[in-house]
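Every protein chain but one is kept in place in this view of the complex.
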Amino acid sequence: MIKSFLNTKKPRDECAVFGVFNNKDAAALTALGLHALQHRGQDSTGIVSYCKNQSNFFGHRGIGQVSEVFGDSNIIKKLEGMSSIGHNRYGTTGETALKNVQPLFSEILTGGVAIAHNGNLTNTNVLKKELINNGSIFQSTSDTEVILHLISTSKGDLIERLVYAIHSINGAYSLVMLSNECLIGLRDPLGIRPLVIGKLKNSYILSSESCGLDIIGAELIRDVEPGEIVVINNKGLKSIKPFANAKLRPCLFEYIYFSRPDSILEGKNVYQVRKNIGKELAIESQEDKIKFDKVVPIPDSGNAAALGFAEHINKPFEFGIIRNHYTGRTFIEPTNTIRHLGVKLKHNPNFESIRGLKIALIDDSIVRGTTSVKIVEMLRNCGVKEIHMRIASPPVKHPCYYGIDTPSEKELLASKYTVEEIAKIIGVDSLKFISLDGVYRALGYKDGRNNQNPEFTDHYFSGDYPVKLVDKTIGIKPSQLSLLIETK
Amino acid sequence: MIKSFLNTKKPRDECAVFGVFNNKDAAALTALGLHALQHRGQDSTGIVSYCKNQSNFFGHRGIGQVSEVFGDSNIIKKLEGMSSIGHNRYGTTGETALKNVQPLFSEILTGGVAIAHNGNLTNTNVLKKELINNGSIFQSTSDTEVILHLISTSKGDLIERLVYAIHSINGAYSLVMLSNECLIGLRDPLGIRPLVIGKLKNSYILSSESCGLDIIGAELIRDVEPGEIVVINNKGLKSIKPFANAKLRPCLFEYIYFSRPDSILEGKNVYQVRKNIGKELAIESQEDKIKFDKVVPIPDSGNAAALGFAEHINKPFEFGIIRNHYTGRTFIEPTNTIRHLGVKLKHNPNFESIRGLKIALIDDSIVRGTTSVKIVEMLRNCGVKEIHMRIASPPVKHPCYYGIDTPSEKELLASKYTVEEIAKIIGVDSLKFISLDGVYRALGYKDGRNNQNPEFTDHYFSGDYPVKLVDKTIGIKPSQLSLLIETK
Amino acid sequence: MIKSFLNTKKPRDECAVFGVFNNKDAAALTALGLHALQHRGQDSTGIVSYCKNQSNFFGHRGIGQVSEVFGDSNIIKKLEGMSSIGHNRYGTTGETALKNVQPLFSEILTGGVAIAHNGNLTNTNVLKKELINNGSIFQSTSDTEVILHLISTSKGDLIERLVYAIHSINGAYSLVMLSNECLIGLRDPLGIRPLVIGKLKNSYILSSESCGLDIIGAELIRDVEPGEIVVINNKGLKSIKPFANAKLRPCLFEYIYFSRPDSILEGKNVYQVRKNIGKELAIESQEDKIKFDKVVPIPDSGNAAALGFAEHINKPFEFGIIRNHYTGRTFIEPTNTIRHLGVKLKHNPNFESIRGLKIALIDDSIVRGTTSVKIVEMLRNCGVKEIHMRIASPPVKHPCYYGIDTPSEKELLASKYTVEEIAKIIGVDSLKFISLDGVYRALGYKDGRNNQNPEFTDHYFSGDYPVKLVDKTIGIKPSQLSLLIETK
Partner (left out) sequence: MIKSFLNTKKPRDECAVFGVFNNKDAAALTALGLHALQHRGQDSTGIVSYCKNQSNFFGHRGIGQVSEVFGDSNIIKKLEGMSSIGHNRYGTTGETALKNVQPLFSEILTGGVAIAHNGNLTNTNVLKKELINNGSIFQSTSDTEVILHLISTSKGDLIERLVYAIHSINGAYSLVMLSNECLIGLRDPLGIRPLVIGKLKNSYILSSESCGLDIIGAELIRDVEPGEIVVINNKGLKSIKPFANAKLRPCLFEYIYFSRPDSILEGKNVYQVRKNIGKELAIESQEDKIKFDKVVPIPDSGNAAALGFAEHINKPFEFGIIRNHYTGRTFIEPTNTIRHLGVKLKHNPNFESIRGLKIALIDDSIVRGTTSVKIVEMLRNCGVKEIHMRIASPPVKHPCYYGIDTPSEKELLASKYTVEEIAKIIGVDSLKFISLDGVYRALGYKDGRNNQNPEFTDHYFSGDYPVKLVDKTIGIKPSQLSLLIETK
């Protein structure tokens, strides 16, 4: 399959996880939850359920979106049982093979266990080498298999093993696990990736975001705390906190781009945060004293910030760019001729509403800058008079190693160029990024970022990596190990 | 495949057509144009090209969206030639069989001819009966085959035959046709369905909407006129006007719901019209003197009107409902339990931004009312204080027979109930539809609808059917003829 | 899909037809019958049924073998009704598009009618041109559509129309048709293609060969007579004989290669005929006075003749070549290196049983000779001492126009070379074809072929074409008409 020639430049999150305990429609609810979390990963999806009566786990996994993989209702019917977990995956290039589709399942000493993971470990290769030295075999390229091996090679009951395992790993991880006795949810000691707890009558739900609860009418109880393990079984929910030094520092990008606007993470509504960022961006932007005619978002990711921006400066918010929501994952490969036409697969200017005007163009972030270049050119061609780009996040200067698929440092526009240079590259009349303090203010921290003890994981902006990058420091790469490249 | 249990209640347009003449990437451009027109039909799609060097037509048609059916670039390469036409289809129940996928192709006396059709004839069954009497055979259930038979059974060259054919048919139709010599576009004498002409350097383009030109960077030249036939060949574009009494009365619903907001039809930008409708709706609505806290659209179809509404009353526009754009065409069949959860596959309230408020809830139309009931209940559950629904079209009281898939009269809420009764059914605190005059004002007719000589086709609101409903009057139904029900 | 690089050289028959009347499992029985007739066409298959209670026809057609296209039992369940017809198709290159898959279905004046055809018309293009002149439109490239048009454009009830139609067509045809009232079967006036009538309790069955009756336990009643129309409805079977000059001359190749050995055609068991041919071949061959060690068939088509040959000369029959029955329709494209290995995808010598021996190698026919070359080389390499090829049919010198897909004259080895030359090309120690008289003797005509009034259609051997080749004589080719080449 050929990848679109207008692939989004957006950083992409690697996964969604979901779990249900004690519901006779467990698998169906899981499919619905995963559907609501589809924005976190569209490459593959899977569900594993457990049926007590039959003492069996049931599974189905496939390449594609939830509605494709679970579109046949017979499949859901075969996933019997009162508990289940599921996973959506965003796979980086070359890793879309079926072997990497989650949840992973394995028999270990304590019985069968299924596991689904959102995040990324920073000492995967070190651990993998050690485990292989001790005889473990690896059949996928995902770091989830590392966690499974750490569990299987330690001692005690499943929880004791899990506690041992998470003390060995570094990185960002939100996990859901399913055994024949319980549903487990846990977050890393900084709570970098989100995970919330919900209730639907007598059933417990775990979901990457609260919008996964909304779709099935479940009530949001609370977020899983950083470093907390919640064990849900027939007796209820038990909380275990094995880390002494756990301290919440969730990923700032979840608020800026990843999470759905209607989600509530750590008590904060993502949409409100984005509107606030728009407002703070407007405040910081006002020093320019530019009189904008209209405020135009790059849809849909710039919508909320643009609305906040427009409200603050009291200028019209305008849908000046229209997005085609039918853009599939693959499309025709263009000839050179077609490439030069500047084909607008995804965005089209809404000519009449912006022609001849001085606009504030709002986007959530600039990563490689390639989409920005195209959109600005498109707007110029249709007669926009002045384009002042305002970005609802600080410059992205550093790659992520905690589960966001960012390009390497040298592909990050802001790590190579000044704001002025970027403005020139993109072709705008002016460019402004919100300050990192501004983002913190939008999140309710009036004094901005507390640099001694910041409340969020924000290394892509600050270079402050709160979890050590073990593999990177030691320089172990997966390519030193033998790799199987599998054709779909 | 199981249809979603939350299928949209929206009336749906039946097709998009597209054509390219004199371009070596004809088929690729057609695929891109159809992609931009995907909103007009998602069930099937097809392209037929003509290659002069080989004296052959090439075709590919399939069930699914453009990016699925033409996702493999090898397919486009096989559609050789400098001219091509394409079609997107929205199929009503039971008619998704491959035999109905367009363009239709046939050998007739003048050579091969491909045809793609947007619209609906009102004397299909009368004509079909007559044609069958004279020995024509029908292999599909589409009325496009009727047009093809009328052409093949008349005399003269292709254009003479076409002129004969369109004098036999009643209804709404925008057609593109491809022969070994020319590309043809035409609209019915009232121009009910849209069709525009574009140019891309030396190539001519025909497209249902101007957004199909934008995606490939083509320039909008003009609309095909009502009753006009444009014949494009190596000598250029020739206009033929075989109808004495042609008079523009385009479908009003194209402006209200069907067309993409960035399209320009008959010189009017759809988005601007919708914003104007929002403004007129606000003006009409002000007599209530309700003080709204916020204006909330049902996304995305209510967005533009809501923005116009909000601007006029100077109250905040708010994304109070979030839409999941991943909703595929099929999804799991719910158990009764799940059904009662009120599953929110497509829309989710954005709690914090609307809780406790008095909102104006803007939608483009009410047809059956089922979605409205669900959304209002959803908003109530999350604590919205007062819901005042404002509809950007008049009550839909009459079914369409000109290419819109509306339900029958008895399923149209507004044909059975008063506005007050509808408000009660839907559960809102108040309900207001814009007047038909208001819509005309929004379109630039200050005095509203000229009832003696109205400018638009608006029978769903007015009951004024400008083209006679021959089949309906005579009472010929397709079920009297023998039908083949084909499994996909 | 890539065609195998060791494609069989065999002439291939173009179709199988099957019909059931008055059985509540009509569609299932049809699928089984088509499965038994799979050897007559593997490219596509389809079934149309009629359900009186619902006054509807139901259809399903697809690319592939019967067990693939009808493998899902839900499909059969949807083909409701007490009568149905079906078709297997062998498509020549470029014609595997779905539009050509039969049965064809159409609404005509008398109601819906489905039609399935085995054979080939010799005046298709003349008729097509005439029909197009009169306004008929053609949507496929099959000559079955011609028959449908002749029916639809004539007068009277279905049978009257059919009688008219078959008086217009020339060629070989065995047809089954289904209307809302009856099942119809008919053969051309020479009965070139086979068609038999069976009974299963109160149900009537029509089948291309009797093996289609055997699979469902139906009793063979008789062959449809040449030029006979059998009309089966609730009153029973009625025979119509509209041709005065009908006279049986069935295709000789059905006995030599096409039909399944267990079939009985015109009272003659195909297997017995083939054994007899082997015997006659042995008699004719004995003049050489070669002492064979063993008689080896090229499996499976040479099996029966080899057995008859071996029995007559009283030498051991030996399975000296083993056939791999898993050879699918497509397989990997070889590199040049692989091609030179002489890959044995389909046949492998059974070394030990033939090494060092003098063998009679029996095949049913030589067409292009390419397979023969390969097999002889293969046998040489494994140490066979002498290879004396004996062919169970006369030299194929003339192409067929009556439904067999033979290559053109210049590709037929025997039309260009003498037997001695062919022997040299193939690399055998000696080569002998049975005489045409010998084949007739094997069929029970002691005096051989009655050249004044031969009992079989045998033009590929004799050049005697019993039905005039209208299109060929006039020189009308389909390429003069416009053609749509459709991608699967």
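A, B and C label the chains in the order they appear, each numbered from 1.
Note that in this section contacts are C-beta pairs under 8 Å (C-beta built on N, C-alpha and C of every residue); 3 or more make two chains touch, one makes a residue touch a chain.
Since we're looking at a predicted model, the values are computed, not measured.
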item: Missing chain: touched chains present in the view; value: A, C
item: Hidden-chain contact residue, picked from the options C:111, C:261 or C:407; value: C:261
item: Per the touch definition above, residue among C:19, C:349 or C:395 touching the missing chain; value: C:349
item: Among C:134, C:233, C:269 or C:370, the residue in touch with the chain that has been omitted; value: C:269
item: Residues belonging to subunit A that touch the chain removed from view; value: 48, 55-61, 75, 78-79, 98, 104-109, 111-112, 114, 128, 132-139, 148-149, 152-154, 180, 479, 481-487
item: Residues belonging to subunit C that touch the chain removed from view; value: 1-2, 24-25, 28-29, 31-32, 35-36, 38-39, 42, 65-68, 70-73, 76, 200, 211, 214-217, 260-262, 264, 269, 271-272, 275, 300, 303-304, 307, 311, 316-319, 322, 324-335, 337-338, 341-345, 348-353
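We take it that only the chains that are shown with their structure count from here on.
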item: Interface composition of copies subunit B and subunit C: same or different, split at half; value: same
item: Centre distance in Å when subunit A and subunit B are each reduced to the mean of their C-alpha atoms; value: 36
item: Rounded Å distance, subunit A centre to subunit C centre (Cα mean); value: 60
item: Length of the line joining the C-alpha centres of subunit B and subunit C, rounded to whole Å; value: 49
item: Residue list for subunit C, restricted to those that touch at least two other chains; value: none
